[in-house]
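The complex is shown incomplete by one protein chain, all other protein chains being positioned as in the whole.
Our next item is chain A:
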Amino acid sequence: MSMAIFSPKIPSLTPSPSQSHGKTHVSFKLYLPLRPTRKLRFDLLVSSDNGSGVAATIPDETPVSSEETVGSNGSPPPPLTAKDPVAEPVKLVGGESSFEDPRWVGGTWDLKQFAKDGKTDWDAVIDAEVKRRKWMEDNPQSSSNENPVVFDTSIIPWWAWMKRFHLPEAELLNGRAAMIGFFMAYFVDSLTGVGLVDQMSNFFCKTLLFVAVAGVLLIRKNEDIETIKKLLEETTFYDKQWQATWQDETPSSPGK
């Protein structure tokens, strides 16, 4: 009976101390560091009441506080209570599913739930949005008016994007450019005897430098060469199709 009473957080002072003692012993250890001040207060209260109930009351109070700590924190440390089955991200019930995530509230990400050390953890927001988009792509959902999606990626500040995406790539490209630069400078020097400072004032060398920088920036993978060629053709393709009627005597479908 006391077990049942334990869960609804109403402390009972008396029966079956052995069982409850065992249980509370565990929780006592776990939550002690979290709420030391609370425990102290309870100690004072308890000790002032009655000496016989000291051993029972202290364990009584800590499960209460542990319950409350779980309730108020609501954060990732595994809750020992029945909250587990509810916090599942995705319910797959034959096409009727929708994107479920405790941090996805009202059609957008609840930034308060991404707090880390008092500041928003933007990397986690980006990760969450990536997962959501991936899930949406794999499971296209009906767009409903009752639960509209209003998330806008521009709420994530520019420096978060920079740190995560731009800087690693910039490091890579700068590294490539530095390697190319060093070896080209050495190579040209060994061939022509022109030192680095004199190379910089030479027009041909400056052109080579420009080509090298442009190459490093534009061609990041082998496929990029083909892609750039296709893009260049694409920019003028539509114009050619429109001009086709003015190339009168060449009906060999130039604009197909």
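Here is the rule we go by: contacts are C-beta pairs under 8 Å (C-beta built on N, C-alpha and C of every residue); 3 or more make two chains touch, one makes a residue touch a chain; residues count from 1.
As a working rule, contacts and distances are computed from a predicted model.
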Protein name (UniProt record) of the chain left out of view, among "Trafficking protein particle complex subunit 6A", "1-aminocyclopropane-1-carboxylate synthase", "Proteasome assembly chaperone 2" or "Geranylgeranyl diphosphate reductase, chloroplastic": "Geranylgeranyl diphosphate reductase, chloroplastic"
Listed residues A:103, A:131 or A:176, member touching the removed chain: A:131
Among A:144, A:192 or A:207, residue touching the chain not depicted: A:144
Contact footprint on chain A, counting only the chain that is left out: 126-127, 129-134, 136-137, 140-146, 148-154, 156, 158, 161, 164-165, 234, 238-239, 241-242, 244-249, 251, 253-256
